[in-house]
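What you see is the complex with one protein chain gone and the rest in place.
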Amino acid sequence: MRPIKDTPLTRDGKVLVLAYDHGLEHGPVDFGAVPESADPDHVFEIAKHPAVTSLAVQKGIAEGYYPSYADDVTLLAKLNGTSNLWMGEPNSAVNCSVEYAAEIGADAVGFTLYGGANNEVGMAEEFREIQEAARAQGLPVVMWSYPRGQGVKNDKKPKTIAYAARQGLELGADVSKVKYPGSTAAMKDVVDMAGGMKVIMSGGSKRTDEAFLSDVKGAIDAGAAGLAVGRNVFQRENPEQLLDALEQIIFEEAPLDTALSQLD
Amino acid sequence: MRPIKDTPLTRDGKVLVLAYDHGLEHGPVDFGAVPESADPDHVFEIAKHPAVTSLAVQKGIAEGYYPSYADDVTLLAKLNGTSNLWMGEPNSAVNCSVEYAAEIGADAVGFTLYGGANNEVGMAEEFREIQEAARAQGLPVVMWSYPRGQGVKNDKKPKTIAYAARQGLELGADVSKVKYPGSTAAMKDVVDMAGGMKVIMSGGSKRTDEAFLSDVKGAIDAGAAGLAVGRNVFQRENPEQLLDALEQIIFEEAPLDTALSQLD
Amino acid sequence: MRPIKDTPLTRDGKVLVLAYDHGLEHGPVDFGAVPESADPDHVFEIAKHPAVTSLAVQKGIAEGYYPSYADDVTLLAKLNGTSNLWMGEPNSAVNCSVEYAAEIGADAVGFTLYGGANNEVGMAEEFREIQEAARAQGLPVVMWSYPRGQGVKNDKKPKTIAYAARQGLELGADVSKVKYPGSTAAMKDVVDMAGGMKVIMSGGSKRTDEAFLSDVKGAIDAGAAGLAVGRNVFQRENPEQLLDALEQIIFEEAPLDTALSQLD
Amino acid sequence: MRPIKDTPLTRDGKVLVLAYDHGLEHGPVDFGAVPESADPDHVFEIAKHPAVTSLAVQKGIAEGYYPSYADDVTLLAKLNGTSNLWMGEPNSAVNCSVEYAAEIGADAVGFTLYGGANNEVGMAEEFREIQEAARAQGLPVVMWSYPRGQGVKNDKKPKTIAYAARQGLELGADVSKVKYPGSTAAMKDVVDMAGGMKVIMSGGSKRTDEAFLSDVKGAIDAGAAGLAVGRNVFQRENPEQLLDALEQIIFEEAPLDTALSQLD
Partner (left out) sequence: MRPIKDTPLTRDGKVLVLAYDHGLEHGPVDFGAVPESADPDHVFEIAKHPAVTSLAVQKGIAEGYYPSYADDVTLLAKLNGTSNLWMGEPNSAVNCSVEYAAEIGADAVGFTLYGGANNEVGMAEEFREIQEAARAQGLPVVMWSYPRGQGVKNDKKPKTIAYAARQGLELGADVSKVKYPGSTAAMKDVVDMAGGMKVIMSGGSKRTDEAFLSDVKGAIDAGAAGLAVGRNVFQRENPEQLLDALEQIIFEEAPLDTALSQLD
């Protein structure tokens, strides 16, 4: 953990990552609801919204599209990821080096760690290399901290999520992205475990606006620094409206009703 | 994905790879129909046909024969491949480094990824190294994107092929070679998943001219950039005729009948 | 083993490591008794106590907090560690390189070796690299020498603990941290096996003050150089008192009663 | 494959390798028939025979004995090999680096590939590194191409041997050493698969002079470049006589009777 307030990853100390690595992680199915969401240009345009502090994509999309959006979008290069064609034990290929991410203009890097997986030790060692290389490049590091695998019976248990946040702190992440544990009180325990490191909530699968925004509000009230969101934004026809609502909650610290009033 | 229109890999934005790595991948059996096809000189001569934008071979054939054809043939060095003497889980040895490929004159490099295989993570990490080394050498990268293995029940399912194309895009290929999903409509979904990356259809095993050319026409109509073909060319007595027909379909965007009229 | 009396790791040849890597190794559960102990600042403050010769933390906590305490605390960077979300064979990820530890100001490095584990060979080879890199950086090396795994039926057997200390000596540690074998006589055998290398006792889980201090006294009487303590300090409301008592036993070589009189 | 006619590995385009790595691969048993054959000096003396174009030995024998024979013997450093004390899946340790082989005076390097073995991918990747390092040192590369293991039911099947020769060509060997498939016609198919790469026949276990020389003659008639022979030479009292006979067949292209007339 290093201070990141002077990096492009935050705005007023808050973080809203638009995540768009679903094409690799989940495949075409995630683009079924809104077919144009398969087109990276469509999502880069959404990422210009002022509430979005960075866009997380894999290497190929970064090198193919980011050059056209470099002035308007902050690039969070997601360095690992794997298809779900494979159904084995959780693991994630390192698809991009830190040095190459820096070369194509990344402002920050992201890495998934599956705590509790059979490959946890190997993934943690890959994280070490990436974190230290990112320090050398001056790039902040976001950990997708997702306990998973044989050793993890329930990855939504508040203690497990709190442990995940702590792993991020101890291993040297600047921001950790964790699942929402279901309540503000539980999220507060998670944030407490993170010390001075920022915690952001993972958006998860698409649900109703009210359910989703209520969780985000709960996380912010608990002290979370923000949110990483993907499907709840790009699987809808009017993503800007939802980003307006998120801006109210995250950056304006507005009540839920004010946020909901941004929507049709 | 990087723009490749200024590279020798394309002609008018189209791609026709003559693939000739069957001696390694399948062994002598593929040369049974036309014995002289075992002789690399025979296939290098075919590759002089103007419709062929590059010839894909393994390292040993490249270093032994390419010097005599450097003025007439574009070399696509296939960097991995494995014999089928071994019947285990899908995997592919990296037989040539990018640096050595560049040293022997390669204009582009090719790599097979078996998405869904037990070795997917390892193969993707090998692809990372090769893709970044190819960027450093200024060589375009073609991915043979072939889901296969325990996690893949049916590698001809359109969704699986679309996923394969998306893997190519997200991981940083410039061109992805995928199986034909059986119809223009299905191929269009595949092309849509590939964003701005070029998709080419894999020729597959030898079949009737009409069946084969009809598939190629379907792929082109769906927006594919072209084709990689091996056995349908070198397992016939008159490969030039078929290349004439492919030229009509791919580069002239001619109807199927015009292409078929090139044949005896 | 190298002479370490001139390094910041010792005071008058004695060692008292305050260990604080429980957030990674055990998770939130270890902070339940005293919630503020989850806050690294809380523990860095404790580490200012003059009896503490160094504070052992993982990389992320070192880089986030040590800059504020560099004048008052000696940093022992613990280089490996793993969550207990995973229940497999004992192993430990290398989370920090020696070079990076030196860069962020570490005065010494620590490494866990699980003798007898299926991964013993791999861990010993990681230790080799770390030990030699630490020599190059001039940093003393502390081994957490903990036999564990399939080959170790009882990790509290005196012969096993003596073997653990010997492993530290033979492999090149400057200090080895081992479990207390239960008596002064048994600890003397452990110290005898360590040759000129310093042995320190591991504090272990929280127990009564008298039980804990009696063991420490037994270790010191046996020739141990000191103690590494975590939970017995930070899982109590008045850690300074216990550190006062430990100072009496370790540095003043006072009798147990004098030490106990430091407590309420 | 590179042109090798200007290298010391050939004489008039022909190749006769005297192979002497049996002490490692098979152990003392191969020296039982002629005890002095255990002494490397004995075999280096044989290798002075003008029919021998190179002597293949492991690193230790090369560095210990080659300095005394550097003017009279061409050194083919065999870079991998394993004892048969171990009965597991076929594999072969890389016992010598190309750089060290060059340093001790090697004129060429040799490498065994077990196509079809579970370790085929790993061995092929080791071959890549060795082949490219050998190119950098200007040393020709001989592949011992021996399909073996779970995937290979019968390693003497002509198609399998032809496949082995093709692997040598595609992977970049300059010469491939394969088993004799049993007839001139079958060997011709093997040679056809090898394109412009030289194929040599493996001598195999000791048999009658007529049986052995008849096979060699069959191979030469099929277009093979020569032979690698070990036991059929050093397991006899008068190795020079057999080398005289081989010289007739390989270099003089004499009929079998002429060759047999060289023998007692």
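For clarity, chains are labelled A, B, C and D in written order, and residue numbers in each chain start from 1.
The criterion applied here is as follows: a contact is a pair of C-beta atoms (placed from the backbone, for glycine too) under 8 Å apart; a residue touches a chain by one contact, two chains touch by 3 or more.
Since this is a predicted model, take the numbers as computed values, not measurements.
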| item | value |
| --- | --- |
| Touched by the hidden chain, restricted to displayed chains | C, D |
| Candidates C:25, C:63, C:107 or C:120 - the one touching the absent chain | C:120 |
| Per the touch definition above, residue among C:41, C:72, C:103 or C:189 touching the missing chain | C:189 |
| Residue in contact with the excluded chain [from C:8, C:105, C:149 or C:182] | C:149 |
| Per the touch definition above, residue among C:163, C:212 or C:251 touching the missing chain | C:163 |
| Candidate in contact with the missing chain, chosen from C:64, C:172 or C:203 | C:172 |
| Sole residue of D:1, D:24 or D:200 that reaches the chain not shown, by the stated touch rule | D:24 |
| Interface with the undisplayed chain - residues on subunit D | 21, 23-24, 27-29, 31, 35, 38-41, 57-61, 63-65, 81-83, 85-88, 91-97, 100 |
| Interface with the unshown chain - residue positions in subunit C | 1-2, 115-118, 120-122, 124-125, 127-128, 131-132, 135, 147, 149-152, 159-160, 162-163, 166-173, 189, 192-193, 195-197 |
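As a working rule, only the chains that are shown with their structure count from here on.
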| item | value |
| --- | --- |
| Where subunit B and subunit C overlap in contact partners, by chain label | A |
| Reference subunit B; chain at largest CA-centroid distance | C |
| CA centroid of subunit B to CA centroid of subunit D, Å | 36 |
| Length of the line joining the C-alpha centres of subunit A and subunit D, rounded to whole Å | 58 |
| Sequence positions of subunit C contacting 2 or more other chains | none |
| Chain-level touch network, classified as line, ring, star, complete or other | line |
